[in-house]
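Right after this comes chain A.
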Amino acid sequence: MKNLYKTVGTIIFIFLIGLIFLFIGGYYKWLVGYIFLWIIQGYTAWFLYIKCNQPFVGYSVTMGIGAYGTIILSVVYNWPIIIAIILSVFLSMIVAILFFLSTSRAKGFYVTMVSFLMAILFPKIIDATREISGGRSGLYFKGFDISENVFFILILLITILILVFYSWFMKTKIGQILTLISENDNLTKAIGINTFRYKILAYGIAGFISAIGGALYVNYIGFVSSIDLNVFTTVYIAFMPIVGGSKVFYGPLLGVLFIKLTPDIVRPLERYMDIFLGISFLSIMLFLPNGLGPTFEKLFKKAKYTIVRK
Partner candidate 1 sequence: MVDGIITGFIIGGVLSLPVMGIAVVYGITGVTNFSLGIIGVFGAFITWILLDYNWVFAVFMGILFCFVIGYILQNILLNRVSEKGGDKNLYFIITVSLGLVFTGLIKVIFPRTNIGLSLPSMGLFTIGGITASGLKFFAFFFAVSVLILLRILEENTLLGKKWVATSQNLKLAKYIGINTKRSFCIASGIGYALAGIGAILWASIYNINLMSGWDLTFMGYIIAVVGGIGNIWGGLLAALLMGMVMSFSGYFLGGSWQSVILYAIVIIVLIVSPRGILGYEKSI
Partner candidate 2 sequence: MTETLIETKNLTVNYGLLSALEGVNFKVKKREIVGIIGSNGAGKTTLLETIAGQLKPKKGEIKFLDEEINKLSILNRRKLGIFLVPQNENIFPRMTVLKNLEVSSLYNSKSETEELIDYVFELFPILKERKKQIAHTLSGGQQKMLAIGIGLVTNTRVLLIDEPSIGLAPQLVTKVLETLKKINKDMNKTIVLSEQNIKVLKVIDRIYGLEAGKIRFSEDIKNLSENEVKELYLGKID
């Protein structure tokens, strides 16, 4: 029951924040929209890496395919943006599934490693095809011809939809089977379930949703380059659910806020951001393995207890 409250609470919270900042407007509204885009990525990582326990860390790639697919197909080949998005999203889904198929025989850790290498490789491919992709200089994108606010509402709704989807999906029969697979793959196979098919589904969903996030990203920001989608990006995304706390629904949200807001809050120290985040990740892994969320909960409970006693 508690978990349901946390889940619904998180979703309502995000919805309200979206509405509030829609009215506040200005830079902060833009920032909230930006955070939503990363929420999509962070929760995808939470879904695939944590909930389904699939050792994949190449989220910058799926996001990148969504982003670059959209921009290249519509700008270079003049396709309608919507079609470009749909195609890129399906491409990303296929790439994710192909990745799974090609590494399915290897041990779990090899898969993590190869997906990480794929994420290192992706910006190199962008650089190599710079005539089309803009390489490091990037490509500019006008995006949808709709007002800023309408697009903001669109992002808000899509983000909420995705969160609702992820939380609902894990409770369905398929989701429960994926949970079984995540806990004990071999045992699940032994009781007769075709784990292979379910994993394909999981990778497909992750690729799909991450690419949607990427497509929205390139429309919202209006620009993308290989620097935006380098190895750091995928590391940050993969760490979002871990930093915030993978066992609670609001964990990835905390992770997104920590990783993406901190650079903004401490502007003058931007130079030290990599060092700061790296050390934060290390500290959390070593001392707060449950993530920030459960740690705050514990502190909160302790505080409540001491107050009650008094």
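Assume a residue touches a chain if its C-beta (ideal position, glycine included) is under 8 Å from a C-beta of that chain, and two chains touch if they have at least 3 such contacts; residues count from 1.
The set was built so that all candidates are chains of the complex that A comes from, given by their letters.
A quick note: this is a predicted structure, and the numbers were derived from the prediction, not measured.
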Complex member in contact with chain A (any copy), out of 1 or 2: 1
Residues of chain A defined as touching candidate 1 within the complex: 55, 102-103, 105-110, 112-114, 116-118, 120-121, 124-125, 127-128, 230-232, 235, 239, 242, 271-279, 281-282, 285-286
